[in-house]
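With one protein chain removed, the remaining protein chains of the complex are shown where they sit.
Presenting chain A:
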């Protein structure tokens, strides 16, 4: 009992219960659950390298392009030819400042560059220029959301603290040819600008980490500071994972590397948490090591190669980069010293004014403006271009947003996903969809026919909803005489049902209505059909 209470005291979130306990001196029966020994829980921090979306590298004029021929984008500086010097790319600084602002960071008016030394074949200078002592942005917050509950309709907001954002150089790529025991070096990536974002260990599982990374990805894409494509390595995530009992000091951590999708990130972290819990429960100890995720097996494998780098972390020799003066950013144009051209300087105020709508704001706006559900706002924002698509449809139809949203998030998105298409590749344009919805809204086609028309439109791009409706004779049948004869046929062939209705079981009418719609392939005007059937069964 005493032990359990000590536990409680160490857990800040349960402190209030503990105080209740001591003042009353009585163990309340409904607090019994806290007396079982606490479970081991995961603690996750992230180090994220985001490649800056810039046409040239951080310190040289070489172009930045994915999958260019090897060593075709290499300047003298990138190859570390003797005598070359770094020249800072303003675009990269602006990207880092903008990202810092979007993540509520303090922007350091003065930041510094450092050299971090290690020998590696794809690091030509023998050191990386980074920002160890004073990074460009510090102390920010990322707010992300988890969707919980049965229908994932409950939105839980969480925060993760951003320790810092630093500018640094990317390395080249080593290609190991085991057959000829050779290593081939491609320096195209060497010197590309990176933002390293350090997220504090405020997350507890793979799902949280994945949600945080996904939100960051959306923010970076909205800002245009990073394309955020994990499979192309534009966003690289390393996770520091440990387990502990809440309130106890953090456990020994491992570093999980080589994760190239958000989905694998969640899996890898959860796998690692379970692995560590298993070790501790068997009485073992967790080793400080680097583990790489193998997406084929879903296993984390002890890293063989770059571990020599990480294990030598204490031997990284840091030194101020003597070829780059301190990086100064200015608050506003008024604070620019005389003789400095505003076009050449990085001005925080100007960048602030240029910030686009961030995903969280966009979601709130969508919920408030259109009255859609929060989970729908997530779906919209998660898909590049879907918000714009949705809003373009709304512009062209009188249909209520709440009725349109399903068409966009189910019909459209479903079809897109099935064929692995992006929103911009949709064969149905927003005005085309709007026209279809209008036909339904004005009673020209039924809702079930509308779905058929959608399918046909998808398969034959360019044809309008009206054309398809006409070609396939899908227009609503509202000819009273024709409907009368169909209804009569149904009534005649289902005497038992008619009998039931006449005995007061009005629900059976729906069955007859369905049969009529079957006859008409869903084209019958439901209001009219109901009226006729009611007459004939009364």
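The definition used in the following text is that a residue touches a chain if its C-beta (ideal position, glycine included) is under 8 Å from a C-beta of that chain, and two chains touch if they have at least 3 such contacts; residues count from 1.
To be clear about the criterion, contacts and distances are computed from a predicted model.
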item: Chain not present in the shown complex, as UniProt names it (candidates "Glutamyl-tRNA(Gln) amidotransferase subunit A, mitochondrial", "Serine/threonine-protein phosphatase 2A 55 kDa regulatory subunit B", "Multifunctional methyltransferase subunit TRM112-like protein" or "Translation initiation factor eIF2B subunit delta"); value: "Glutamyl-tRNA(Gln) amidotransferase subunit A, mitochondrial"
item: Among A:72, A:106 or A:183, residue touching the chain not depicted; value: A:183
item: Hidden-chain contact residue, picked from the options A:68, A:156, A:250 or A:319; value: A:319
item: Among A:84, A:104 or A:429, residue touching the chain not depicted; value: A:84
item: Hidden partner interface residues of chain A, rising order; value: 76, 79-88, 115, 117, 119, 121, 124-127, 183, 185, 314-319, 322-325
